[in-house]
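A single protein chain has been omitted from the complex, and every remaining protein chain is retained in its original position.
Now for chain A:
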Amino acid sequence: MASSFSRILTTRQKIGLLSALGGSATAGFLLHREHVGAGAPVRRSYPASAEYPDLRKHNNCMASHLTPAIYAKLVDKATPNGYTLDLAIQTGVDNPGHPFIKTVGMVAGDEESYEIFADLLDPIIKERHNGYNPNTMKHPTDLDSSKIHSGNFDPRYVLSSRVRTGRSIRGLSLPPACTRAERREVERVVVDALAGLKDDLAGKYYSLTVMTDAEQQQLIDDHFLFDKPVSPLLTCSGMARDWPDARGIWHNNEKTFLVWVNEEDHTRVISMEKGGNMKRVFERFCNGLKEVERLIQERGWEFMWNEKLGYILTCPSNLGTGLRAGVHVKLPLMSRDPRLSKILDNLRLQKRGTGGVDTAAVGGTYDISNLDRLGLSEVQLVQTVIDGVNYLIECEKRLEKGQDIKVYSKRWLLRRRNNSSALRDKHSLSEPERRGG
């Protein structure tokens, strides 16, 4: 299957056979998805028009873009392992709309989904990622944490700092579509690699299937334990099948670097600390990710990535960097300012409650993080959060003193972000003089 879409489609003969020979460590460098024929899926006794979902009451990105024509064009296609359009959109059909957020409404079952269903996914990606066009644009990846500046927040305001992303293992299907064997292979590959981490990254894996009660309680107390998804957005896409088989949590001994295995993505990688040292959190994040990548490459595996879409993950909303960098920050006065939503929007930030997505803020303490994922690099996004949070803290301080806050226009902020760091230093958002425009 020729594909200009992939960077290197490395090949492997019979994944199952090789892993039988002695686990991921002995796997060769050749990775080849058994080509079973990307042909017609299940029997079709009805024409596409009879199968087209009723989306009249729906409000998600899939419903906005899935026309009957696109449906008819794609409905008989399948990826090499048999993943179909109907499977990809099932979550969006079953979940008409979220009251607070316009959900994406579809998932990818494997890397090839993004190519085979591009007629639907490209417009969704464009809508969700602020106009990003995968056919004409390239996504920058930059995990050089030395470029970050001013990343140490006032701890009187910032309670904790966290950066997360996801990574998928090329050659294995994603959580909505993976077989039990594939899911177990993901676990083997990842746990194998994590066992090679050293020093401040050295840690331990806790499989959900064999966790002791004591271990479980500790993980709950540390706020590390993830549970079987209950959100229908996830369960309707098939991600929770066979729970808790091949799911687990790895964390380093210092409890600052954490990897979830086989939850919504193959892996979710999280770096976090109490307090406001976002720079250090991001440093550990980058080091850890690069180490893990090196370790899986030693064994003949690689992450799903290409230059159009960056890192490939299950949900189209997480393409690109897959990165959400955020803080828990106390902004009681700002929380009452009616301009807050617009300010955050201009800063390309979003607020959530401290329970994460779908929760409400408690006592003026917010989870503030980047809105964007695709089209900007990791460094750019983390810097955006840092600059934005510094500014918000400044606003809060001004309100505390009874002064009014300074509001910057969206256009000015975007120009500033896209300009060199020299210009940024010259015009820190937190400085007394304001730059109009």
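What we mean here is this: a residue touches a chain if its C-beta (ideal position, glycine included) is under 8 Å from a C-beta of that chain, and two chains touch if they have at least 3 such contacts; residues count from 1.
Note that in this section contacts and distances are computed from a predicted model.
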item: Name of the absent chain as recorded in UniProt (options "creatine kinase", "DNA polymerase delta subunit 4", "histone acetyltransferase" or "Vacuolar protein sorting-associated protein 45 homolog"); value: "creatine kinase"
item: Selected from A:P53, A:G97 or A:P140 as touching the chain missing from the view; value: A:P53
item: Listed residues A:E182, A:E263, A:D367 or A:D387, member touching the removed chain; value: A:E182
item: Residue, one of A:N60, A:T84 or A:N306, that touches the chain absent here; value: A:T84
item: Listed residues A:G238, A:G275, A:P332 or A:G364, member touching the removed chain; value: A:G238
item: Residues from chain A at the interface with the omitted partner, ascending; value: 14-16, 19-20, 34, 36-39, 41-43, 45-47, 50-54, 57, 78, 80-84, 86-87, 90, 93-94, 177, 179-182, 184-185, 209, 235-236, 238, 240-243, 245
